[in-house]
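Here the complex is missing one protein chain, while the rest keep their positions.
This part shows chain A:
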Amino acid sequence: MTRRRRSIALTATAVAIALGATACGGSSSTSGSGSPAKGGTLTVLDHADFDHLDPQRVYTTEGSSMDQELVRTLTGWDETGSTPKLVGDLATDTGTPSANDTVWTFHLRKGVDWQDGTPVTSQDVKYGVERTFSPDINGGPPYASQWLVGGSTYKGPYKGKELASIQTPDASTIVFHLNQPVADFNQTTAMPGWSGVPKAHDTGATYDTHVWSDGPYMIKSYTKNKELVLVRNTHWKQSTDPIRQQNVNEIDVQLGQDQSAIDQQIKSDAGTAQTSIMQWPIAGSDLTTITNDPSLKSRLYNIPAPGINYLAINTTRTKNVKVRQAIEYAIDKTTVRGAFGGSAYGDYASTMLSPGIDGYQKFNLYSTNPAGDLTKAKALMKQAGDPKLTMSLAVENTPTLEHFGDAVKTSLAKIGITVNITPIDAANYFSNIDNVKNQYDLTWGDWIADWPNASTVLPVLFDGRQIAKLPQSNQDLSYLNDPAVNAQIDKIAKMTDVKQADAAYGALDQQIMKDAAVIPLMYMKFSDLAGSKVGGVISDPILAEPSLVHVYVKS
């Protein structure tokens, strides 16, 4: 999943930092729990518009988080406890798999209605999922077309065709036939795309601004790139929804202000800023000032993402594993993390799976000191014959990533590797490096899991067969194509015992790290700020967003 924090931030917020020193002795009320107040308007200040709100097209954390207010998915995450718990949302429970996990059945709750009062049916959900296949409904995750039988040739419902592998034996039952066992399919169905769309209200490619609601809020008005206003959906019933509440009267999302101006405004806590919250993370240049300000602590959300920030070594260009291991030891993660904003950005990583992800095992095959181990690194380079190497490093052309590039360059200079930094236009960075025509020796990347399971991390980042299959969107940045790893990926995919699969993924993570194809850098965290009168915000570690499902404003 993408957190679109990558677009241009107009740089250099000297002002915000300079002012931070003097500013803000403002009152900070405790945002303790207590019973939520009803009424009022929540303002959401977002740096840019959502990629999509159409549930079948959305693939960013901001958009998915906002969609939770509008649409109900088959399953969902109850995040009120210490760890997120998968529950039935539109469905009565988390689904029933067949013996080999290839057929999944969900029963819909009674009493869930659309915004016009008509009941949500299994046909609506089938139609919604089928939309994913149309080329007009683009941008969303690939899982439906990957897994549903017949998905590779189906082109969507607009020409009157249905997908036979989604069956609706009655109005409240839906059955999915998959072409392979998927043990965590019911976690996939917590993504926005696995929701209903009533055919009569589908506006196709323009559905973004016309999303038909079965959640607690519905669209009152939506002007792209300007403003989205959500109001209560009177047909939503608390009794049918285990995840959401309906506290505020209105959610007013204002789109398009510069992130630093948003940071400054919410920090000041003046006027409407008291009832405002942001969905995009605090700008890198403001991060340290804000996270170090004790008066802001009660309204700062430092949310761990199920994701990893890493450096990939192209294994087809640097074939000698000794050199790759030397790089593992040589990278100084303290300076690298400094480039991203310091400790608030996240903990040092030693594995590709992050702690919130099922399958995570704690291990560290390389330097235990985050600053690196130059002695070991130099020894490994010696074993490799002390080659004098020059390597290209691809980074985004943003100040943060260019500082990161400098940190890597300095680290590797110490073991005799000269690094040439190649900055790439940030908007096109991923389409550039994901294209197999563009190969760099070293590539920066980050990845957020689509749901908190190793199955949306390791196979995506290390299945080498995608290099040939997806030449324009290859996520295997290290070009690792290890038959043993590929075979293990296939083997785990067939496991129906989730615990067994988790353990196997943990072992696979170690196996991959032995190849020294990637250097895990940080387990990312994202920081967002809210006004002092915003209550009920839940740190959502699945989307790495401040979840608004229980949000209220204090009077």
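One rule holds in what follows: a residue touches a chain if its C-beta (ideal position, glycine included) is under 8 Å from a C-beta of that chain, and two chains touch if they have at least 3 such contacts; residues count from 1.
Rule of thumb we're sticking to: contacts and distances are computed from a predicted model.
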Identify the UniProt protein name of the omitted chain, choosing among "Nitrogenase molybdenum-iron protein alpha/beta subunit", "ABC transporter permease", "Polyamine-transporting ATPase" or "Succinate dehydrogenase hydrophobic membrane anchor subunit".
"ABC transporter permease"
If the hidden chain were put back, which of A:40, A:119 or A:139 would touch it?
A:139
Hidden-chain contact residue, picked from the options A:38, A:85 or A:226
A:226
Out of A:173, A:272 or A:410, the sole contact with the unshown chain comes from A:272
Of A:295, A:473 or A:500, which sits in contact with the chain we cannot see?
A:473
Hey, which chain A residues sit against the chain that's not shown?
1-2, 7-8, 10, 12-16, 19, 23, 48, 59, 134-142, 145, 155-156, 158-159, 202-206, 208, 223-226, 254-258, 260-261, 264-265, 267-268, 270-273, 425, 427-428, 430-432, 460, 469-473, 475
